[in-house]
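Down below is the structure, laid out as structure tokens.
With one protein chain removed, the remaining protein chains of the complex are shown where they sit.
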Amino acid sequence: MNGIQHLPPWAAVLTAVFLLTGAAVTLIGSLGLLRLGTFYERVHAPTLGTTLGTVFIAAASMVYFSVLQTRPVLHEILIIVLGIVTTPIALTVLVGAAHFRDTAERAQLGKPAGRVQPHARVPGDAPTGKAG
Amino acid sequence: MSGASGLVIGPILLPLLAGAGMLLLNGERHRWIVAGLNVGATFALVGIAAILLEISDTGTRDVYRLGNWPAPFGIVLVLDRLSALMLLLTNILALASIVYSLARWHRAGAHFHSLFQFLLMGLNGAFLTGDLFNLFVFFELLLAASYGLLLHGSGLARVKAGLHYIVVNLAASLLFLIGVSLIYGVTGTLNMADLAARVPAVAAESRGLLEAGAGVLAVAFLLKAGMWPLNFWLPTAYAAASPPVASIFAILTKVGVYIVLRLSLLLFGESAGASAGFGREFLLFAGLATILFGAVGTLASQDTARLGGFSVLISSGTVLAATGMGQVGVTSGALFYLVSSTLGIGAFFLLVELIERGREPGADMIAVTREAYGEEVETDEAEADVGIAIVATMAWLGVAFIGCALVIAGLPPLSGFIAKFALLAAALHPTDQPGGAIPGSGWALLAVLILSGFATLVAMARAGIRIFWASPDRTVPRVRVIEMAPIIFLLFICAAQTVWAGPVIRFMQAAAHSLHAPAGYISDVLDNGPSSRQAEGK
Amino acid sequence: MSQLMLTYSLLVAQVLLGLAIGCGALRIFLGPRVQDRVLGFDTLSVNAMLLLLTVGIRTGEALYFEAALAMALFGFVGTAALAKFLLRGEVIE
Amino acid sequence: MFLLAVLVLPFVGSFIAALLPVHARNAAAWLAGGVALAAFCIIAVAYPSVTHGGVVGWRTAWIAELGLLFALRLDGFAWAFAMLVTGIGFLVVLYARYYMSPSDPVPRFFSLLSAFMGAMLGIVLSGNLLQLVFFWELTSLFSFLLISYWHHNSAARDGARMALVITSSGGLCLFAGVLLIGHIVGGYDLDKVLASGEAIRSHPLYVPALVLILLGALTKSAQFPFHFWLPHAMAAPTPVSAYLHSATMVKAGVFLLVRLWPALGGSNEWLWLVGSAGLITFLLGAFLAVFQQDLKGLLAYSTISHLGLITLLTGLDTPFGQIAAIFHIMNHATFKASLFMAAGIIDHETGTRDIRRLSGLYAFMPITATLAMVAAGSMAGVPLLNGFLSKEMFFAETIEIHDNSFVDQALPYIVTAASTFTVAYSLRFIRDVFFGPAAVGLPRTPHEPPLLMRLPAELLVLACVVVGIAPALTVAPVLDTAAGAVLGSNMPEYSLRIWHGFTPELLMSILAMVGGVGVYMMLRSYLLVNEGPPLLGRFSGKEVFDWMMVTLSWRLARWLESKLGTRRLQPQLRVLAATAFLAALLPLYWRGVPLADPLRTPFDLAFALLWTVGAACAVGAAIQAKFHRVVALILLGSAGLVTCVTFVWLSAPDVALTQIVVETVTTVLLLLGLRWLPKRIAPAWAEAPAGRIRWHRARDFAIALSVGVGLATLALAAMQHPDTNSISRYFIENAYVKGGGTNVVNVILVDFRGFDTMGEITVLAVVALTVYALLRRFRPAPESIPVPEQQHAQDSHDEAHPDRQKGDTAKDTTETASLMMRLMFPVIGVVAVFLLLRGHDLPGGGFVAGVAMATAFILQYMARGTTWVEARLHFMPVRWMGIGLLLAGCTGAAACVFGYPFLTSYFAYAELPLVGRVPTASAFLFDVGVFSLVIGATVLMLIAIAHQSLRRYAVPPQSGRHLGSEASKEELV
Amino acid sequence: MELVLAIGIGTLAASGVWLILRPRTFQVIIGLSLLSYAVNLFIVAMGRVRSGAPVLIAKEAGDPARYADPLPQALVLTAIVISFATTALFLVVLLASRGLARTDHVDGQEPEA
Partner (left out) sequence: MTRLLPFPIISFCLLALWLLLNQAITFGHILLGCLVALVGGRILTILELPPVRVRRAGIILRLLRMVVMDIVRSNLAVGRIVLGFGRRQRRSGFVEIPLDMRDPYGLASLAYIITSTPGTLWVNFDAQRGALTIHVLDLVDEEEWIRTIKDRYERHLLEIFE
């Protein structure tokens, strides 16, 4: 069904290498999401996927389809660019939000009598009652 | 395509364009233009439906091939007696509701008129379409519009009832999808006629899947038809809806009933091979149970509007049970009954608010509006001078109440009695031979209908006495001609149905005969003729 | 031979990406804070987008590109909305 | 034809009377009286044609398809009855003209009375049984309205309701019985039915049919055990009682018995059922009548008793019995109507009907007293009055041997005893009211009523006397005609003479007379103090009825409703899920599940991994949705992403694309909603017995699991189902050739099945309008009205620092992102246009493009907030929706103009200068319509929610440009 | 693959059904969304699993059996749109209910006892 059998060996190898590298980089990034200790550290890890991971897999796709269709297939560049352009939009706000929540909570904890106001929490942040 | 055939799209296209056109007008500033558009469009729809009824009565089915694609590939609209009948019924009821709403209700919320037209589009489409998935779309359309209209006027009661109504119907819609897609998976078609042609040939090992699909589909329809035990949402929702909306809702359950009637006879009729008669006994029992539940509910109702809701159940249950009997005569009686009870219940819902109006000074709508939306009271201020309050209000209301009660309870002189007669005479009389044995189903239907008639009578008498007589200090409500006229109009149709019962029954019998002999339907739909998709630009 | 290698590489790559998606999901489950879960969701969506690209290669069908593009283009909107919600308590002020 | 006139006349009169002004007393009376008199005269004139078995008929088609004609039929029996109905009707109208108070809405009274007369005539003249039932129920209805004429009186309401419920349900039974008869006979035509007596009696359905018809007849005629409604109906105005409860409505039951006797009589069942009902009623009524203290109550029980007598006569199942019954029907009508009128006059003139308070009225109203005494004499069976004649016939008939059973042997003794009571109450009526010392303390000083008010009673009493003295000259031919019509060739020999010699029946009459005087003397002292009969104690039918009404029709009904139904949502959904499960399971159970090799396509590890995640997310969402809403939302989104990827895996790129954009918008939507859902706090009832909750959860879990397994099984079985000859083949073959596009899915959407899409976008429009309308009335939970905690905290943080301004914190965090988001607007826009333009040939289309574009708008709102955006972008969602719908609709309708069906597409390749060959399909215009609508609808829905943040709740309206304010109804932006 | 997909559909459906049987409105909306995923997948599955089948038709369609069944896909697209719309509607209704009834119980009132 697919076109792999029509692919010249060099292109197949190149595609395979790009693919595996990209997938591996992405997996490492995602592993970092699990292995790193704090939220701020964890935010760094998935960037691997959005940058190099995407680049490699998009490249694999470009090589593969360009060879297959015998014309330059470049629109995967868009995925790379859009990925890089959009990720910061979400992450800056997310990190900002986390940062503020942390500072606010630290400020609250610093107050006497330990009256922890849950004001910086959002619904779903922590259990507030029994499930039912 | 002859001119007459082209008219079949009218009941769908006209409300679409009317509804869309209203969106271009500013709802507040052009309210009366929008209202006029609504009335005009609906009036035209009644006219179109009447013409279509006339056409359908020639006995040939009008098959409208949308996009000029041949059946079963494209979507078709099929006009036969049954669909034409439902169209006329729907639009007559709609006209009454709209005229009624002009007195005050159309101002209780935004976009009432366009929602109403879209509801009509959904209803008309559901009655006309010959395609299972297209039916889903029209079902969703009419449901979506009904959600909107049910919530029209807002307020706690409506929102609570609306929430249940929406959740239950959403769940049923999912079942609809599962059923349709499963049937498609097994048979490879969506066209009802094609499906009917394919059902007998379905392989034995696939028949379980096919019937499972049909079963799931039936649950979806039966929920909408208000079958017990899937109908608990209905009385509350109908009672909560504003009167014009509840009135048009009287036809909503009939969509489910219509589809069950249509599909059970088309797909699982006598010629359906191993699946013939699938689910018929179940329908009978469920229908009877629904009637009984409705009867219990009418007795247990304190609230007049709820009483109307339970009457809807009795009406649905009766037609379902009749469908389950699978006899031509019973079906024709059921159709007569369907028309009569729908009109009666529609009129009743319109009436409920008028008679309750005098009992609770400051109708609930205003209170609800204030409560719900402190700052934007947008109704009722300037409307006292609109229309003329009618004289002898209580007498009119009383007569109308009695009329509705008689139709719903199936007592003379209005059409309810003839309807029950037509139903029962056929149910007791399965063969042409006089004096033969009466089937158990006939006895059951007889007993249950007599019982439900009794229950309705008791409940209506109780309600009527409570409303009209038991509170001497009630104020006489301000009722306007445009509120009273639609009710009288609907009851007048019921009376006419009694007087001209003969021709009406003849029509119903013809409709029932063709329903019970689906071969004609199948061949009419699948015979694409020479012209299909011949002449498009290339 | 090289084709076979590519076929297997595709399978392996997809499994790796599948695992990566699993990592994202695991972070959603583990939390502990909502921001962690949002982050996991964001990762999951990027990884899913990459998986889509590999499906395209595997089937030789260039048409899945649009789906991947849409994920790349719209994936952030959900995350951004969640982040905004965390920050301000409402998405649109 | 004149029959139709007779039937229609009262209804026309009724209708006109209803339209008369409230105080048009005389006009209404004239009208009603004129109508009655006219009908009377028409019928009287028709006499010659009904003698000697003559029958006048008139029929017209009604429901020919069901073997039903509208048939009117006048024979001797019907003639006699119609004469009674119209004649007494006229007299009652005359009487009522004086009886009714001017302050009552009299036209309504006469309107109802005329309508009742019409209905009664309908029963009498019906030529088929179904039509008879039709009018039968009408008499119940009008009697209800007449009894409750003084509806401010609760006794009237209760009495009316009781009468309605009992007689109407009897009518329903009659209806059922008639249906059975129709089934047996094969038609409802009266002639046919009467001719089929043999067939009916030998049919297995005879007994049920008989029982049902008797239920109708006996309830209407107030026969035991349904007799109790009649005394309570006495709350009606006296003219109503005089008419309905003596001459007409209650007679309908016995009319029916006599009418159908040829068809149904002549069997043991008839003898026993009808005979015993009649006998018991006769006895019981007479006994109870003695103990009534209300004049009308006495008359009511007397009526019950006399109706019992008539029923007994028909029940004795002989031709002679029928003749006697007919005769007594006539006689009873005359004397009882006049007695009611007398009672009414007394009530009218004295202000009371209590026998204990009334006394010595003879001195005040001698003429009325005389009239009443004569009529009461007739009632008691005093010789030379008509009552005596029919009673003699009755006694004679009871002596006849019928079946030699014990009851039959005892019958003469029993009826003599009952007649003793008849004499006693008649005597009491006369003695206690008209004689004795003059009454003191009456509400009004009594005097004779106006002449015309007395006239009806005078005429009736005259009839009693004339018939009583000279029966052969007066009533004999009429009776002969009437009886002949019923009995046909079956007429026995009988003679109407006052003196038959010393016969056993004369002895019985004498015994009854003497005994009656004795009983009256004995009971006098008892009656002065006691209310109600001694033996039956406080037992009353009304109490039983009320108990049944309350218990069966109210308490039981409510209990059943709560058991068989629910108003809660969860049980409903549980039932729905279970029903759906069973609906799919049972066919599969019966027919077998076609599960073959589960691995038709090879196992795919990545796909399995993907679905491990997907399933985990779904389950996670299920667990978290209660208290961790955001988490559940995230998990839901993740499950959605997995679904998207799966669509790609299943070769459905269009679906995946759509799912992705919809997914995004849904997430934003739900988050917008979360703003207005206050935090969930575990309520106190969570501490409720854990056992019950655990059981509920276990049950729900079982249902959920069943449905899940069931759906999975269905899916698996269907996926392995061999390929069918699907209609898709046609789409694939013709998408390009005839549809002009290479993307089959899109060609299906906009062309093959464009009608679906048309409907679908309308759904979207409808929902958007609904959301908008509902949110205009939105009132948030009080807890969520203040600004969110985060904003509050950030603002107070800014205010706490002198170098910061309010809003700085938020601005710092979002400023850069906001710039980027605004930059994304044209980017997304370009992609949207791209998706729109290429849809027909490649994945994409109007819907995806529309949602994408809407996302761009929403992003701007997220970046800068509502106020800012709406000051700059003037976007009118409702108008976009309208334009989109119109465009799509008109594109489709354009085909109609060219004579093709709706939505017939047109496509061609246009040569554009410089650009080259461009495919132009009308389907594209349709897609543009979709695009426009989807943008409008999506933006409208989301922004309508967002706008809630701007509204100030519970404070005076703001003049700002927010949703719902006058300034921006349409312009959301 | 069929088995995996079927299990996936089953899990989505089971979670969805569990949620719509819960008493809180938000649970119900999440449940309905999960159910609609399940149903959408189910519909596509009715076209049989054809991984990697061509999507577009060439000018000469050739053997139709090569293609993934386009009809269920078209149906799903309609279904997605409709379920999106109804989700939005239900959300607003649940918000309105929460506001008016002061509780997020599906019945608009906390159960007694």
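In order of appearance the chains are A, B, C, D and E, and numbering begins at 1 in each one.
Definition applied: a contact is a pair of C-beta atoms (placed from the backbone, for glycine too) under 8 Å apart; a residue touches a chain by one contact, two chains touch by 3 or more.
Please read all numbers here as calculations on a predicted model, not as lab measurements.
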| item | value |
| --- | --- |
| Visible chains that the absent chain touches, using the contact criterion stated earlier | A, D |
| Footprint left on chain D by the chain that the document does not show | 803-804, 808, 811-813, 815-816, 819-820, 822-823, 825-827, 829-831, 833-834, 838, 860, 872-873, 912, 914-916, 918 |
| Where the unshown chain meets chain A, residue by residue | 25, 28-29, 31-32, 35-36, 38, 40-41, 43-45, 47-48, 50-52, 73-75, 77-78, 84-85, 87-88, 91-92, 95-96, 99 |
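As a convention for this text, only the chains that are shown with their structure count from here on.
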| item | value |
| --- | --- |
| Between D-E and C-D, the pair joined by more C-beta contacts | D-E |
| Centroid comparison with chain C (C-alpha atoms), farthest chain | D |
| Distance between the centres, which are taken as Cα means, of chain D and chain B, whole angstrom | 16 |
| Chain A and chain C, separation of their C-alpha mean positions in angstrom | 7 |
| Computed distance of Cα centres, chain C from chain B, in Å | 47 |
| Chain A residues counted as touching two or more neighbouring chains | 1-2, 82, 86, 89-90, 93, 96-97, 100, 122, 124-125, 132 |
| Multi-partner residues of chain C (each touching 2 or more other chains) | 14, 17, 19, 21, 24, 34, 38, 40, 56, 58-61, 63, 69, 73, 75, 80, 82, 84-87, 89 |
| Complex interface listing, chain D residues touching chain E | 567-570, 573-574, 577, 598-604, 607-608, 611, 614-615, 618-619, 621-622, 625-626, 629, 632-633, 636, 639-640, 642-643, 646-647, 649-655, 658-659, 662, 665-666, 669-670, 673, 676-678, 680, 683, 685, 688, 700-701, 703-705, 707-709, 711-716, 718-721, 723, 726-729, 731-733, 735-737, 742-745, 748-749, 753, 756-757, 760-761, 763-764, 767-768, 770-771, 774-775, 777-782, 841-843, 847, 937, 941, 944-945 |
| Contact footprint of chain C on chain A as seen in their complex | 1-5, 7, 9-10, 12-13, 15-17, 19-20, 22-24, 26-27, 29-31, 33-34, 39, 42-43, 46, 49-50, 53-54, 57-58, 60-61, 64-65, 68-69, 73, 75-76, 78-79, 82-83, 86-87, 89-91, 93-98, 100-101, 122, 124-125 |
| Contacting residues of chain E [partner chain B, same complex] | 20, 25, 28, 32, 35-36, 39, 42-43, 45-48, 71-72, 75, 78-79, 82, 85-86, 89-90, 93-94, 96-97, 100-101, 106-108 |
